[in-house]
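One protein chain is absent from this view; the other protein chains keep their places.
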Amino acid sequence: MSEIVDVTTLRSWLIRFAGDVEEHAAQLTELDSAIGDADHGSNLTRGLKAMVSVLADGTTPPSIGPMLKQSGMALVSSVGGASGPLYGTFFLRMATSAGECDALGPDSLAAAFRAGLEGVLARGQAVAGDKTMLDALIPAVETLEAALNEGRPFGEALKASADAAEAGRDATTPMLARKGRASYLGERSVGHQDPGATSTALLFRAAANTMIDGEDNQ
Amino acid sequence: MSEIVDVTTLRSWLIRFAGDVEEHAAQLTELDSAIGDADHGSNLTRGLKAMVSVLADGTTPPSIGPMLKQSGMALVSSVGGASGPLYGTFFLRMATSAGECDALGPDSLAAAFRAGLEGVLARGQAVAGDKTMLDALIPAVETLEAALNEGRPFGEALKASADAAEAGRDATTPMLARKGRASYLGERSVGHQDPGATSTALLFRAAANTMIDGEDNQ
Amino acid sequence: MKKLINAPADVVVESLRGLAAAHPGLRVDLEHRIIYRADAPVPGKVALVSGGGSGHEPLHGGFVGRGMLDAAIAGEVFTSPVPGQVVEATRNVDSGAGVVHIVKNYTGDVLNFEMAAEIALEETGIEVVAVITDDDVAVQDSLYTAGRRGVGVTVLAEKLAGAAAEAGRPLQQVADVVRRVNANGRSMGVALTSGTVPAAGRPTFDLPEGEMEIGVGIHGEPGRRRVPLAPARQVAGLLLDPILDDLDFTGGDGVIAFVNGLGATPLIELYLMYGEVAARLEKAGVRVVRSLVGPYLTSLDTAGCSVTLLKVDDDLVRLWDAPVNTPGLRWGV
Partner (left out) sequence: MKKLINAPADVVVESLRGLAAAHPGLRVDLEHRIIYRADAPVPGKVALVSGGGSGHEPLHGGFVGRGMLDAAIAGEVFTSPVPGQVVEATRNVDSGAGVVHIVKNYTGDVLNFEMAAEIALEETGIEVVAVITDDDVAVQDSLYTAGRRGVGVTVLAEKLAGAAAEAGRPLQQVADVVRRVNANGRSMGVALTSGTVPAAGRPTFDLPEGEMEIGVGIHGEPGRRRVPLAPARQVAGLLLDPILDDLDFTGGDGVIAFVNGLGATPLIELYLMYGEVAARLEKAGVRVVRSLVGPYLTSLDTAGCSVTLLKVDDDLVRLWDAPVNTPGLRWGV
């Protein structure tokens, strides 16, 4: 398998993510209705549709940074909820990290994810354990970094990262929410899986599914 | 039996009417809820309570006109619905007709009723057949006058008058309301007995029951 | 019943107590349930008095103040005040220039105000001119019936006649403004839910989830007909068409368009309805020169709205724009 992620692959990743979210929109909204305001599924679906239509139109720039920037701006400009600026910032910071290049190696991709994560931390002022998307995002990024550091193959590292995101997602259930709308529930937020962590797990599963050769469209 | 109605008897009549209305308050309100605003029972009960407390307090004037005037004013000052000014006017006009006297003979009583009726007609601008209290009031007064004209005994005439009021009350059921709140219902008012005619029938039955010797408290 | 109240019997007085506390510029007589502008009687000015059953707030108590009413009389919920209250208010606002009573056409209100005017004249010699408003096209009008109900036009009449009185016009001219407004104004309402009279404790009528009552009154009186719930665009037609059929509102100097909330319908919907009404009027060739949108004549917690159109001339537009300073309507001051 190739260890290089080019523009086309990244594009596939984003489009795959959009499709997966649309498929899980009802579940995401259902989770948000338990501890939020029942719109995470529709918020993301709306935003990702806007993103996909930017990616799909002929003017998509050929290099990675600008493409991710357009994607992030599309989200920011169409969601309106908390998740819009957060996911938007994630892609915008990835864009800055990647810059005007045509392909990313594993370490550059991990660095871009790390930059995205730092952006979400800075934007949302939440920390691990607050029962937010960070509880999937942080383990996903850290696991990818660790696996690459240990010299494991790229494909394996991506899968480990997606697994970690899903484990992190599951771990949000017993947490008490301290950020976002769910925090108003206090104790009553315990026992529900966080919708944002759920969508973030989809993002990393989509990465594993699209960035590993021959695994697209599985 | 005596053919003279003195202040005490008239007072008994009014108090008996108040008691009968209170007893039938639920029915009156029920009738009003079908074609009006569900308050005829409580309106009259409130007003007649005020009237009775005026009649009961030591300052009740000894002569008929002033007593009826106080009674009418008590109603006018405490009801607030359509029935307050109408019943109030009835007693106020009776008061003017009776004047400062201590007892009324049959013809004077009939004249007082007639004055009261004219007052209600003038005040409410309704006519027979409009499905209002007039549909009990008009036959009651006309029957009394006719019976006395025919020389029938006072007691018999009073009973005929009360019977006529009740027949008039029953006759309101098939009528289409043209006055008061019931008129907004148009066709839908047909098939319901008028609450005001129902209370007016109580008024004339109370007269028969109190003005005929030995028939009080039956 | 879900209401922010204490005992149902105390609702009117306790609400007036709050009104008094919130508006030190008003004088509120809790015993007689009368709201006065603090400076009444205003020397030389014709006084304006209105009132009726409670449950329609801000009408009438919220419309007391400079440029509108001198006094408002509050009856029990949906029950006309008694003549004694009206006489008391009339006596306390008359400056010698006479008093106009604005009375909504309901038998109870008409009769009680009528007796009050008679008593006021007899006992005090105060000259009272009563004008009745009856603008609700939902009710078939006829010489032989109680006639149309007085609804939305009453708000406009109180504002316009109030301005006329403030401008120093004499008694008959102020009364004439009310008559002109009533003659040139028409209304129609729709209820999506029934309000609940506190003393009754349950909704006045049942209105199933998918239905609405077109042509409803402001006391839960039945309307012209019950129809399936419809989009706002269609509702605008159901309310406007009978109004436009009843009086020609095209041409002339235009109209004041008034979309009124019945109590439980929030502003976001009222503005949306106003948008539909305005669009429909434009199509019908009716020119809107002024507008009013909000809950000004409510029916307790009824969800729904009414639409009122008033044909105006230059004089009425000037009176509309004149300063008014009341809790419920305020501008130019």
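Think of it as A, B and C in the order they're written, each chain with its own count starting at 1.
We adopt the following convention: a contact is a pair of C-beta atoms (placed from the backbone, for glycine too) under 8 Å apart; a residue touches a chain by one contact, two chains touch by 3 or more.
The shown structure was predicted, so the numbers you read here are calculated from the model rather than taken from an experiment.
Undergrad: Could you list, sorted by label, every displayed chain in contact with the chain left out?
TA: A, C
Undergrad: Among A:Gly41, A:Pro85 or A:Gly116, which residue is in touch with the absent chain?
TA: A:Pro85
Undergrad: I'm checking contacts with the chain that's been left out. Which of A:Gly41, A:Gly124, A:Gly168 or A:Pro195 qualifies?
TA: In the complete complex, the chain left out is touched by residue A:Gly124.
Undergrad: Check each of C:Pro41, C:Gly55 or C:Gly217 against the chain that is not shown and name the one that touches it.
TA: Counting the whole complex, the residue in contact with the absent chain is C:Gly55.
Undergrad: Considering the entire assembly, which residues of subunit C contact the chain that has been omitted?
TA: So the residues of subunit C touching the missing chain come out as 2-7, 11, 14-22, 54-55, 57-58, 62, 192-193, 209, 212, 229, 231-233, 235, 263-276, 278-279, 288, 291-293, 295, 298, 300-301, 303-305, 325, 330-333.
Undergrad: Just checking the interface: what residues of subunit A touch the absent partner chain?
TA: 37-39, 42-43, 76-82, 84-86, 88-89, 123-124, 130, 178-181, 183-186, 188
Assume only the chains that are shown with their structure count from here on.
Undergrad: Once you've mapped the touching chain pairs, tell me: line, ring, star, complete or other?
TA: Chain contacts: none of line, ring, star or complete; other.
Undergrad: Where's the contact count highest, between which chains?
TA: Among the chain pairs, B-C has the highest number of C-beta contacts.
Undergrad: Report, in whole Å, the distance between the mean C-alpha point of subunit A and the mean C-alpha point of subunit C.
TA: That gives a centre separation of 57 Å.
Undergrad: Using mean CA coordinates as chain centres, what's the subunit A-subunit B distance in Å?
TA: Chain centroid spacing, subunit A to subunit B, equals 82 Å.
Undergrad: Using the average of all C-alpha atoms in each chain as its centre, how far is it in Å between subunit B and subunit C?
TA: Inter-chain centre distance comes to 33 Å.
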